[in-house]
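Dumping the structure here so I can ask a few things about it.
Just one protein chain is left out here, and the rest sit where they should.
Chain naming follows the written order as A and B, and within any one chain the residues start at number 1.
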Amino acid sequence: MESTHDAGTITLRELARRCGAKLDGDGEVVINRIASLESAGAGAIAFLSNPKYKSQLATTRASAVIVAPRDAMATALPKLITADPYATYARIAAIFHPRSVPAPGVHPTAVIAASARVAPTASVAAHVVVGERTTIGERVQLHAGTVIGDDCSLGDDAILYSSVVVYDRALIGPRTIIHSGAVIGADGFGMAEQDGRWLKIPQVGRVVVGADVEIGANTTIDRGALGDTVIEDDVKLDNQIQIGHNCRIGAHTAIAGCTGIAGSTVIGRNCKIGGAAMISAHLERADGTVISASTGVFNSIETPGVYTGAFPALPHRDWQHVASITRRLRALLGRIAALERKIRQEGE
Amino acid sequence: MESTHDAGTITLRELARRCGAKLDGDGEVVINRIASLESAGAGAIAFLSNPKYKSQLATTRASAVIVAPRDAMATALPKLITADPYATYARIAAIFHPRSVPAPGVHPTAVIAASARVAPTASVAAHVVVGERTTIGERVQLHAGTVIGDDCSLGDDAILYSSVVVYDRALIGPRTIIHSGAVIGADGFGMAEQDGRWLKIPQVGRVVVGADVEIGANTTIDRGALGDTVIEDDVKLDNQIQIGHNCRIGAHTAIAGCTGIAGSTVIGRNCKIGGAAMISAHLERADGTVISASTGVFNSIETPGVYTGAFPALPHRDWQHVASITRRLRALLGRIAALERKIRQEGE
Partner (left out) sequence: MESTHDAGTITLRELARRCGAKLDGDGEVVINRIASLESAGAGAIAFLSNPKYKSQLATTRASAVIVAPRDAMATALPKLITADPYATYARIAAIFHPRSVPAPGVHPTAVIAASARVAPTASVAAHVVVGERTTIGERVQLHAGTVIGDDCSLGDDAILYSSVVVYDRALIGPRTIIHSGAVIGADGFGMAEQDGRWLKIPQVGRVVVGADVEIGANTTIDRGALGDTVIEDDVKLDNQIQIGHNCRIGAHTAIAGCTGIAGSTVIGRNCKIGGAAMISAHLERADGTVISASTGVFNSIETPGVYTGAFPALPHRDWQHVASITRRLRALLGRIAALERKIRQEGE
């Protein structure tokens, strides 16, 4: 459970300074990596964020730990004390594992349209394709095999990993990260039925992605039909999410993997949506709403809160009984009503 | 919500003529784009298809509207009257947004096998790969990075967007559109269990895709194990759909995103399948069946109709009660039966 890629060594005092955490104990202890409490050894700093691991504080072989004030007394190890150990862990992990930055420049096998503008500090890898009139910002990373269409704009410091596809006219904000296999701006699923056949509705809107967004591997975001599909700032999308045309996902909302968002759905800000959810109704006025994993949302939610709709697995035979009785619930309801009538009659 | 890409201007009279719609009002009004009722401004034509937007007819700033005969009296604006405003909208959108057609020819970075035959009117973009003995029809578009295997055939006017993969021996019909990241013809999930290990079953069938099909981004269609996987004409598949080996999807059927179709499933014609459905049983003899979103079909359906099986989300605490009681339904059934016995005994 330890990372094998070290990025030099640093004293605990220096880590405290760089993270804004309070140092407690020997500040001269030298740290060379971050690890979990359980796997840490000498030289590692570990962290306690989830209380269920608190007992590991006593047994960890880490050289130092990151703890909340309430846990500071629970260990004699040199420590960083901080209101949010998980965020401090994130900061220290970034210190030990700085993102490797590819050298600027355009690989000779990349194909850049004559009218595209690529910032000189951008890094464009092998077999990348950039379309006409597209602009690529400063320090943007386009990894191998990524294809950007015509008339796109990628903000400064955006990172597109290998084999991303961005269709024509998409806008991607600064510092946004898009993982491999993601497809931004394919046609939405729009067609009119006529005489038993389908007539394609041209999908002429765009995808507009804000700043500091992260889009997971193989996630798909369709372009708008007439207007735009909009992903606001700091939205975090896991892998294999499908977002239909003309959706709007509010700022800071996080959506876990395998979730589907049907076309034209509007989701508020700071929502959290569990994995494999399926949402076809608005969460527009319900900022901060939490949708549990595997839950279907088919009616709009107006009141923020936690919403759930999935049954956990049972042993197969038990579930068969549950499923069978559930299908007969209407008859059950009738039997209860009949009993009530009888009791009432007898009481009369 | 307005498209910013105009394709010139055109009089309402000329639009009526080209769509076969009835003109009502000033035919000389000049239209330069299509828009929603709500977002339209001067120069735009808007449409009323969904009755819930009817009140917007009174307030739209559009220069003209597309309406059904029943709504013609509801507005004094110049208008096109048509039995199916949504289909007329599709046609007019196509007039204002003609699909841009890349120039014919093969990009110098494309790698075309010596024995492949590419029509001279086809457009083959950067880094495309075409395998041995494959034939590429007239006016086919292969966008950047798409890979076509050996012994494939792509019908005239097919469009494969960037980073599509087509494995060996697949047949793709004319005018079919395949979006980025789709994978056509990977091995089906077939293996025999032997002594606790898996033995791979060679997947030697093909994928056969008909004419006028549309396949969404990151959708996967596996090749047949022995026979073929068949997608009939005018089937419309949204993004992130998985179709197992040896399935047959009937003509004109439309399937929304994130749906899984298990191997060997046969689905009839003109079916409509909602998003995130999971189908592992036949809809073979039930043409025109509708499956709701998030619904599991585990038993074959023989009678056309609408089928559903998903619970909508509830506030978490309410759902916990529901889930908990559901698990105890068998006990509940027992309590009702006991009450019935008691009442019966008392009645004797």
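FYI, a contact is a pair of C-beta atoms (placed from the backbone, for glycine too) under 8 Å apart; a residue touches a chain by one contact, two chains touch by 3 or more.
Just so it is clear, the model here is predicted, and its values are computed rather than measured.
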Exercise. Could you tell me which of A:60, A:163 or A:289 touches the chain that is not displayed?
Key: A:163
Quiz item: In the full complex, which of B:78, B:155, B:210 or B:260 touches the chain missing from this view?
Solution: B:260
Self-check item: Residue among A:16, A:35, A:166 or A:209 that touches the chain left out of view
Solution: A:35
Exercise. Based on the whole complex, identify which of B:59, B:100 or B:194 touches the chain you can't see.
Key: B:194
Quiz prompt | Chain not shown, touching residues in chain A | solution = 1-3, 5, 34-36, 39, 84, 86-87, 89-91, 93-94, 96-97, 99-100, 107, 109, 125-127, 143-145, 161-163, 177, 179-181, 212, 214, 216-218, 234, 236, 238-240, 252, 254, 256-258, 270, 275-276, 293-294, 310-316, 319-320, 323, 326-327, 329-330, 332-333, 336, 339-340, 343, 346-347
Quiz item: Which chain B residues would touch the chain omitted from the figure, given the whole complex?
Solution: 109, 111, 127, 129, 145, 147, 149, 163, 165, 167-169, 181, 183, 186-187, 189, 191-194, 196-202, 204-205, 218, 220, 222, 226-227, 240, 242, 244, 258, 260, 262, 278, 280, 290-292, 295-299, 301, 305-309, 311-312, 314, 318, 321-322, 325-326, 329, 332, 335-336, 339, 342-343, 346
